[in-house]
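Here the complex is missing a single protein chain, while all its other protein chains stay put.
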Amino acid sequence: MKTDISKQGLDVKWQDMTIGASIVHSGGSEQFNTGEWRVDRPIFLVDQCKQCLLCVPVCPDSSIPVVDGKRTDFDYDHCKGCGICAKVCPFGAIEMKKGVK
Amino acid sequence: MKGLTEIRWHGRGGQGAKTAALLLADVAFSTGAEVQGFPEYGPERMGAPITAYNRVSDKPIRVHSNIYAPDYVVVVDETLLEDIDVTAGLSEEGAVIINTAKDKEEIIPLLKGYQGRVCTIDARKVSMEALGMYFPNSPMLAAVIKVSGIMPEEKFLEEMQMSYEHKFASKPQVIEGNMKALKIALKEVKE
Partner (left out) sequence: MAIRERLSGNEAVSTAIRQINPDVMPAFPITPSTEIPQYVSSYVADGLIDTEFVAVESEHSAMSATIGASAAGARALTATSSAGLALMWEELHIASSDRVPVVLALVNRALSGPININADHSDGMGARDCGWIQLYSEDNQEAYDNMVMAFRIAEHPDVLLPVMVCQDGFITSHAVQNILLLEDEEVKKFVGEYTPENYLLNAENPMAVGPYAVTNYYMEARRSMAEGMVASRKVILDIAREYETLSGRGYSFFEEYHTKDADYVIVIMGSASGAAKDACDKLRAKGKKVGVLKIRVFRPFPAAELAAALKNAKAIAAMDRAESFSGNSGPMAAELKAALFDAKQCPEILSMVYGLGGRDITVEDMEMIYADLEAGNFECKELPYRYVNVRE
């Protein structure tokens, strides 16, 4: 059964389509760079951050990686620039740069 | 037995004509015959006239249409004679078997000139005597077996015993009555 989703790009031929257009294996969305959709760029101001981690669960694209209990810089391959993180941050540690990809 | 025997049942919804046709298919099957038993479905209402059919053959049966020129006709309710031309298409070599307490001389004028054999049985009397209730289908089944000769009477009774034992496994008390109804009917059917 055809399951290779790496071939399911915009130029996929019908012969390479997965059966029923199903998507087998988890984590497929990682291969889809939604960061291309971004028009406003969040900037992580590390000095202002208290590591409260309120921004992490609200990110719709899981684009705020947490390492050893601390958030790190944005995953710009997947961040769509929605700005929810900046809105919830109580410390002004995330700045949205308008019109900057 | 000739190659193909076709039987048409006329009854009223709720009287068990369909069940009788299916039972006939069952017992004929036990003789090694090719069989078909099917009702003609209309609105399923108590008392409405219904028709059911049997084909019994020594060859596989392929045709599924209704039967327009039957060898035998069974009339489970004599009041149908007024409204329905029960002998329509009936072979003159065959017979019509009618559930009635009347003599056949009284019945014949209702049969629109049918010249073949006219057989009668008082299925109500048989049923009341054997079962204490009115279920005409068992006596009528026995009557058609007797008149058509599609299988020997002993074999018929043997198979019906097994069939009832299976069908009434949860109420064995009715088996004896039904068997009695069949046996009386085999004797009571008149020509």
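The first chain written gets the first letter, and so on, giving A and B; residue counts start at 1 in each chain.
Keep in mind that, in the parts below, contacts are C-beta pairs under 8 Å (C-beta built on N, C-alpha and C of every residue); 3 or more make two chains touch, one makes a residue touch a chain.
Values in this document were obtained by computation on a predicted structure and should not be read as measured data.
Among the residues A:23, A:58 or A:100, only A:23 touches the chain that is left out of the figure. For chain A, the list of residues touching the undisplayed chain reads 1, 3, 8, 10, 12-15, 17, 19-26, 28. Chain B meets the missing chain through residues 22, 25-26, 29, 34-39, 41, 60-66, 68.
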